[in-house]
Every structure is written in structure tokens, then in C-alpha cells.
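Moving on to subunit A:
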Amino acid sequence: MSVELAGLRLPLAPFTLEVDAVLAGRVCAIFGASGAGKTSLLEVIAGLRHPAAGRVAVGGATLTDVAGRVFVAPERRAIGYVPQEGALFPHLSVRRNLLYGHSLRTERPAGLNFTHVTEVLEIAALAERAIATLSGGERQRVALGRALLAAPRLLLLDEPLAGLDAPLRERLLPYLARVRDEFKVPMLYVTHSPDEVMALCDDVLVLDRGRVTRRGSPQELFVPAKGPRYELRGG
Partner candidate 1 sequence: MSAEAWQVTWFTAGVAALSTLLILPFGTALAWLLARREWRGKSVVETLVALPLVMPPVATGLLLLKLLGRRGPLGGWLERTFGWEIVFTWRGVVVATAVMSFPLLVRTARVAFEGVNPRLERVARTLGAGPWRVFTTITLPLASRGLVAGTLLAFARALGEFGATIMVAGYIPGQTATLALSIYHLVQLGRDPEALGLLGISVALAFGAVWLSEFLLRRRPA
Partner candidate 2 sequence: MPLRRLLALASALPLALAARAADLNVFAAASLSDALKEIARAYEPASGDTLHVNLAASSTLALQIRQGAPADVFFSADEAKMDDLAKAGLIAAGTRVSLLSNTLVIVVNADGGAAIASPADLAKPAIGHLALAEPQTVPAGIYAKEWLQGAGLWKKVIDKVVPTENVRACLAAVESGNADAGIVYKTDALISKKVKVAYEVSVADGPKISYPLAVVQGAKNGAAARKFTAYLASPPARAVFEQYGFLPAR
């Protein structure tokens, strides 16, 4: 599934997001420091924000085209979005959260059903619980499950492991790998952690203050380091 971003421009304070790239691969990382514009980019792709100029196409279908006055509403894009801190609906149970988008979809790929998804993410036992009673790790898995059950053709993950402590991150990484391998849904993975990039992604786009500064595979861009396990080549 390719994601085409052509001539995308979005003024942010204090810089402008400008992206011209084609993203492919199973999991493409959008890497950069906080405030580099990563979340805004995801929002544009998901249709939650209008860029000032440019085009967004997924799998060949144009979703946003400012010049051509094309804009497909977010609910019709089949692009899943897992924001930081999951954003689970506090007034619904885990089950109803998970199934929120499920009933709205007409086409449902075989593997993306309730039993299979909850099995892979090991959240079946949580089904009748209230959101408030879940731990941080459980919440992230439920948020992931919810997005998957809406049968997305592309999944956007905004720093899903940020805000979790190191041991928890270690425990959750395999689940993300499982999602990548079991469900075969292409993902755009926003992070500022080189370790996560190395573990999950096959393509990397580096954003610095709204601009794409590097493109390539993780191996090309990252080197082992003394402190954190990996760091960006060339600092």
C-alpha cells in the first residue's frame, strides 16, 4: 500500500510542514524529535486536517487534493488512527469500544474479526471491563484492537509506546510485530525512538521542523550507540 504525499504544505507555528514523498513498505516510520510536525502529518493523512496545499493519495486513490478540490471525509477513508494515549471512549465498555467501528464497515477482511483480533492482542479477557480500570498497556492494546476491527487499509500509529515505562514497552513491541505479521495492514509509525524503528519498520522518513531530511531503510539511517541502543547516523 503506497501513500503518496505530493506538495503537501501545512503552516504550523513556528514552521511550515512541507512533505513530498511516497511511503511504502509494511511499516514506515516517521521519525523525528517532538514538535517536528509528525502528528500533524498523520492528521492530514487521516483527513482530520486540511493542508494549505498538496495532495494525499493512498493505494492510488486521491483522498485530499487542494488544487483539485477533492476531500474525502475521514469516516470514508478507512484509515485507522491510534493517537498517543489511545483515546478510548470512557463511557463505553471495552467490548463496545472495540466494536465501535466494526459494525459501520461493509467490507470486513476475514482475519479482522473480533475473536482473532482480541486473541492476537490478548485482550479477550478484558471485554466487559470499564475503561477506567485498565492499565496503560492494556489501554494501548485495546486502542490498537479498536482501530483494527474497523478494517482499515492503512493504520496510523502516533507514538503508541510513548508514556509507557521501558519494561512495558518491551512487552508491547511484540504485539505490534504481531499486528504487522498477522493482519498485514500497512502502518505508518510515528516515533522518536530509534529502537522501535529498528524493531518494527522497514522504511524511514525523518522529519525535522516540518521538512523531510532523510529517507531510507533503518539499517541505512541508524547506528548502534553507547547510551540508548541506537542513534541516528551522523547525529
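We adopt the following convention: a contact is a pair of C-beta atoms (placed from the backbone, for glycine too) under 8 Å apart; a residue touches a chain by one contact, two chains touch by 3 or more; residues count from 1.
Here is how the candidates were picked: all candidates are chains of the complex that A comes from, given by their letters.
Nothing here was measured: the structure is a model prediction, and the numbers come from that model.
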item	value
Result, touching chain for subunit A in the complex among 1 or 2	1
Of all residues in subunit A, those that touch candidate 1 in their complex	43, 46-48, 73-81, 83, 87, 89-91, 100-101, 104-105, 132, 146-147, 150
